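Only one protein chain is missing; all other protein chains are in place.
After this line comes chain A, so read on.
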Amino acid sequence: MTVHDLKHAASDSARLEAVGGRLSRVDGPAKITGAAKYAFEQQLDGLTHAVLVGATIAAGKVTAIDTRAAETAPGVLAVLTPDTIMELRGASDWFGNPPALSTYCPLAREVTFSGQHVAAVVAETFEQAVAATALVKVWYDETPAIVDLSDGKAGDGIAIDAMTKEWGDAQAAFAEAPVRICAAYNTPREFQAAMEPHGLIARWEGDELTIWEPSQWLDGMARTYAEWFGVPFENVRLVSPYIGGGFGSKALALAHSAVAAAAAKMLGRPVKLVLNRPQNFTSYGGRAATRQTVAIGADKTGRIQSIVHRGVNETAVDGMWVEPLGSVTSIMYATPNFSSKQNVVRVNTVVPGAKRAPGENPSAFGIECAIDELAHELGIDPLEMRLINYAEQDPHAKKAWSTRQLREAFAAGAEAFGWAKRSPQPRSMRDGRQLIGWGVAAGTYPVRRAHGEAVVKIMADGSVVVESSSIDMGQGTYTILAQTAAETLGVPVEQVSVKLGDSHFARAGVTGGSRLAGVMTGAVYKAAGQALDELIGLALSDPRSPFQALQANTLSVKDGRIASPRGEGPELSIAEFMAAVGRDQIEAKGDTMPANSTPEQRYKNYTTIAMALPHTEGDWSRYSWCAHFVEVKVDEDFGTVRVSRVVSALDSGRLYNPKLAESQWKGGIIMGIGQALLEEGIVDRRHGRIVNGNFADYMLPTNADIPDIQTISVGIPDPHSSALGGKGVGELAIVGIAPAIANAVFHATGKRVRDLPITLEKLI
């Protein structure tokens, strides 16, 4: 699965290869030269093509489907409808909870959102399939749809009691507080908008299924396929060597996946199904639209007395998504009284899903804007305000932070940004017709932990192979695992090749929640350690080993050469040693599961998220932290906002590879700029349909929208968070960017925009 030439990647210095070194992405050259083969690029004999037909109503029933014209169209092999597609079994959810229904039909009879798949055409070519979809006639019995949170029919929704967090008497303390602010903050429906669309190629050989599909979770998705088709887990092989962006969207096998795999089974031929761009806006959920009210009561010195928070997010008619809106609200600041509650409201949309920092992201938008409003109300510098209310321990879990370098982040960011030169009054800084504003906000993301597994092989030629069914969607898994194995084994990084993205490799849980690096470096560290122990054990004990005569109790491996610690006796390369003892490989499988774990527990650990370790387990509360400092320029006539400077100081603990961490942080910041200023799924309220579901109309930032971004690492190794001391990287930096920009816009203009995105008409 890998075509990485590490000689290109590891260039300048030997230090690069150690954990913590700035090794460039080892998969970079393969991607740049096109050698990296993505899931859809598999060439298979007899490949057929499936294209989906989406519902043109948002709610109602499919009363009839006329497939005759499509069936006789050139090249068409099958037209699938709810009546003709094979019946699948229900699959358990991602917690492993058994399905509500024993059967599953991925094509809808009851339509609950516009664009929902109601039929599919399979043809010899993609073009033939597309042409034939236009011939499929669908009749509906349409019923009124609930289009979004503001729909009169939407109601207050369902209270999610598990989200309630309360201590003290928040309402009373708020009422008595001498200084109070209360405001409502809204975020729209947003989409992950990965460049690579969703889709798959499915091939059956007997009752063995191979799926090439971009995936953030091979084992979880393989389980779903196995359950749908009633075949053993081992019979499903998911292949996903490279992923062109996921941002949370590619962790589950979805309805379109089921259609393709069913079609392949029914036709006895491999099927390729790739969603077109508009379908990528309706076939899986983006970030749910949210509404929050944040009320803060404080004393005259700015000390918070109470926070009362209420949140609502939209979910689907036939699926539940809770976007935890009180997640940051409840931990960012010290407060003696607190109350947070959340409802979800069903609307006619596809089930919303995870998008980079689900929960924390919108949560921070509420609390980090509100604290800015409070600072303004009191005439206190917003950075000072945050320090006055600094939480010395987790205010909710009432536990010590494992590490919290947030104060350091504020200090380092403020220094690099020049915050001290900020003129406090809104509208007091300008450059010609551009109003200049400076804003600050903090962000955080919990350290999500899980157990991982890896195989490390030392080969006869001295090379090392690392295998894992975890994935690299650009975040750097290939690279940091090579670094981890190289350092642990004492071999040059060029000798390590990392193979990922095949569910037949050692198993891995979901790549989500910024956990993978911590989980997998831990697993590789363990497996490589075992391989090293075996290598040294062999060297000390095997009768053919040149080291046996030394009678030493250990040996060291450095730069791929084995020697005794004090240097006496022979020195052999690993390859020479393997030849001497006549071994062609040493293989170790390591995992971080408790030693007495049962096979069932292991299976559950990798194929569900039920066994994730709580971030507040034991004595510690574990989070990553960041502070963003942003400068915006707002055209006073046009209302256009441009971000002109970003300085962010971040605490992700120890960085396994600072170069890759920085680029992930920057990616998060860029995505946050898009969220603050541009991104919004716009719904036609009469039809309950997204009208800007394409890359020309769903605005994402271009290079021209992105200024220089400076990131500063203020993290220290956190031994409570992961084996090697790192905390989460991937999601952290998007958290807090939107409020930092909104706060900067207020500082520039005196206008508080509480509805994202901050588009020009809100400012003129």
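Observations on the model:
We take it that a contact is a pair of C-beta atoms (placed from the backbone, for glycine too) under 8 Å apart; a residue touches a chain by one contact, two chains touch by 3 or more; residues count from 1.
By definition in this document, contacts and distances are computed from a predicted model.
UniProt lists the omitted chain of the complex under the protein name "Xanthine dehydrogenase family protein subunit M" (options: "Xanthine dehydrogenase family protein subunit M", "DNA modification/repair radical SAM protein", "Amino acid/amide ABC transporter membrane protein 1 (HAAT family)" or "Cytochrome ubiquinol oxidase subunit I").
Here one chain is not drawn; of A:E110, A:E392 or A:D697, the residue touching it is A:D697.
Screening A:E87, A:E127, A:D584 or A:E617 against the full complex identifies A:E127 as the residue touching the chain left out. Note on the undisplayed chain: of the listed residues A:A364, A:A523 or A:L677, the one touching it is A:L677.
Looking at chain A, the residues touching the absent chain are 56, 114, 127, 130-131, 134, 278, 433, 635, 637-640, 642, 677-678, 682-687, 689, 691-692, 696-697, 699, 701-705, 759-761, 764.
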